[in-house]
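One chain of protein is taken out of this complex; the other chains stay put.
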Amino acid sequence: MARRVVITGVGVLAPGGLGVRDFWSLLSQGRTATRRITRFDPSPFRSQVAAEIDFVPAAHGLDPQESERMGRAAQFGVVAAREALADSGVAQTLAPQRTGVVMGTAGGAVAGLDAAYRSMSDERRLADVDPAHAPPWLYDHFVPSSFATEVAWAVGAEGPSAVIANGCTAGIDAVAHAVELIRENSADVMVAGATDAPITPVVMAAFDAVRATTTHNDEPTTASRPFDDSRDGFVLGEGAAVFVLEELHHARSRGAHVYAEVAGHASRSNAFHMTGLHPEGRELAEAVRAALHEARLDPRDLDYVNAHGSGTKLNDLHETQAYKLALGEHAHRVPVSSVKSMIGHAMGSVGAIEIAASVLAMEHHVVPPTANLHVPGPGCDLDYVPRVAREQRTDAVLTVGSGFGGFQSAMVLTRHDRSAP
Amino acid sequence: MSAGAVITGIGVLAPSGTGVKEFWDTTLIGKNMIGPVTRFDASAHQARLAGEIRGFDPAEHLPVRLVRQTDRMTQLALAAADQALADSGVRLETVPAHQRGVVTAVASGGSEFAQNELRKMGGAGGGHLSAYASFAWFPAVNSGQISVRNDLRGPAGALAGDHAAGLDALGQAGRRIRGGARLIVAGGVDAPVCSWAWAAHLSTGLLSTGRDPERAYLPFDAAARGHVLGEGGALMTVEDETAARARGAHTLYGRIAGHASTLDPRPGSGREPGLRRAAALALADAGCRPADVDVVFADAAGTPRADREEAEAITRLFGLRGVPVTAPKAAIGRLSSGGAPVDVVTALLAMRDGRIPATPQVEPVLTYGLDLVTGRSRTASVRTALVLARGHGGFNAALVLRAVD
Partner (left out) sequence: MSEHHFTIDDLKRILFEGAGADESAALGGDILDTDFENLGYDSLALLETGGRIEREYGITLDDEVLNDNRTPRALVEAVNDNLRRVAGG
């Protein structure tokens, strides 16, 4: 019999607040967490806006030694994992060898690496770095796989563990990988999600060079404008979301609260361009179709589409086109919104953060809005839930991701107790 | 229903050779390919030996447009993917577009590209980076570029798990085939021979600081003192067996029969590391017993502690001197995320030719209780091979390969 996988714990660290409660309050009220960058002087950069987290490691019980070894992204991951574990109540019954960890990331520990590089290159003067100035944690930051290790150590997992490094679809794909591991009986419980902390000068400069980020520097709180006519690029974000995933009977037998079932997932590549998008949205549409197929849902069953909605000219059209291809007429009826309008684009981790948004939309029967949407751009003609959240029955959600490298992913979340189709 | 995942094509670029023939010839004679680092000035580093790929000119393999926007890691990977697809003889256009994909292992990303871009940061402009900086060093770059170059429009992914992820990538390919994909390009290629990646690896304290190329990397030897780092890796064409047979694939190198991964308990727990469990789970996944295994390709980390742990895992599963064990990587070094896929290639060729290559230069510690193949290659029927890999942070992976009748 097929093993079904459900979400029983949620942990979120996102801009605008700490923890699930703050996160949902921001989204449901349609507030934005984007601002002029404070972590460094952004004035030399083309884009100077980001959605930052005001995060103090010590406030989360991380001692200085741990904090240094982990770096910001791993810290986010560990804090979100602890919240998810506490939320699920599974800790007491956890069998370490049947519990694994999958973390997603796009960029790894980029901030720590840049700091290490500076000190090892004599402030970027040396062509080859001097190993004598290597910090003791250098390798932990060099390999993003350390994110899975840190989370596993934090929750006591010894089962199958990996880091999925699929760029900006990593969050969705990491959760999907964890689901596969439970379905195939390699584990009963997986702690899975994604983390990224890309708000650093080097990442700002890299996106400046491809003109992918916004230049609405004078209006930082409304700079992220998915689907709006005035959109001109994404706003960088940061954060983590981690989930406790369980085999359904495992969850039921301990009386766990079940948020949602991960009913379907698929990923496709447009094999077209490393940074560009195929205008027809063909592969994203195919990923959506395949995810619905796995979930045994008809497009009409979807109550909400949690969009990638990055706010670049290209993406929002590509995505709109893909929904029309994959969902047909229902694309015009189902609400489609982008929480990146409020929390920015946290790279690989955003897919996990958006799964959290989707799960919470189901929990509260409230669809979060697309903030800052006043005049939809040409070709953006779906119901994007402008500015104000909407109360509505929400039992089945599609969430999607799209990233550099051409990766396109889609995941379908449903109520686990829905009647069999 | 899929009949399983078979490997139909091999692409390998390693210090011991680029291409299957050169690689296998060199591996069989056990020629040492470790030498002084030449790709950068390593005189400031304690470790100065490497397994380098000599004479690889990316412009011979790739359009110059692509060379400009890629790290060496990606250039090697694109060449390996080309080999793997050509070797399989598959005509990609006959495979449905969304059923052909790619999964690669990655340790960190394009380190040399990263190093060059990091150097451009600072100053009044904040740093004028290349337009390629936004993807050329990110961990998914090899999968992305392989997908774009070969029009692989199915699932694509990148797995990080330090040295162990290469086996996870092949395990994932098997999973994708079971999930309905027809063809997956899978494996890993790495290029850590630049001062930035070198310093990072050196900081683990696990690199050998030996100066004698013949004696610097001696896994399972009493003189073991760490490993030598190398570059390269392997990518393979993995296909659904039914589909591969239907198209008349000329070589079915072997079947991905079982895979498992585990994580070590947190350091200081005093409990057994996870390697034995990974191997046992992979065997169970393959539906075979330890007695079915004809050879074990060891991770061979080359520190006394890691060697002892691995030997204990192997002997607890197979008994004392219960199975031939080998680590031909002693001649080329550990290739980071590319190393385990090269071991898989070696295992497949051992199956094909009935010869187990030796672990060169090594005299094993007797108390480890391993039947380590040393000196010359050993003639043996190889129907089932177990490949082991471990990575920094406690990652363990095991892959079972079986011959295809």
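We call the chains A and B, going by the order they appear; numbering starts again at 1 in every chain.
Here is the rule we go by: contacts are C-beta pairs under 8 Å (C-beta built on N, C-alpha and C of every residue); 3 or more make two chains touch, one makes a residue touch a chain.
Quick caveat, the model's predicted, so the values are computed rather than measured.
The residue from A:G276, A:G328 or A:G379 that touches the chain not shown here is A:G276. When the missing chain is restored to the complex, the residue among B:A131, B:A222, B:A280 or B:A380 that touches it is B:A131. Among B:Q69, B:T204, B:T251 or B:T303, only B:Q69 touches the chain left out of the display. Although one chain is hidden here, its contacts on subunit B can still be listed: residues 63-65, 67-69, 125, 128-132.
Taking the complete complex into account, residues 209-211, 273-276 of subunit A touch the chain not shown.
Everything below uses one rule, namely that only the chains that are shown with their structure count from here on.
We define each chain's centre as the mean of its Cα atoms; on that basis subunit A and subunit B are separated by 29 Å.
Residue ranges of subunit A in contact with subunit B, taken from their complex: 44-45, 96-97, 100-101, 105-108, 113-114, 117, 120-121, 123-124, 127-132, 134-136, 138-140, 142-146, 148-149, 152-153, 156-167, 170, 173, 177, 180, 184, 186, 201-202, 204-210, 212, 266-275, 283, 286, 290, 403-407. Subunit B makes touch with subunit A in their complex at residues 40-41, 44-46, 69, 98, 101-102, 106-109, 114-115, 117-131, 133-135, 138-141, 143-145, 147-148, 150-162, 165, 168, 172, 175, 195-204, 260-266, 274, 277, 281, 391-395.
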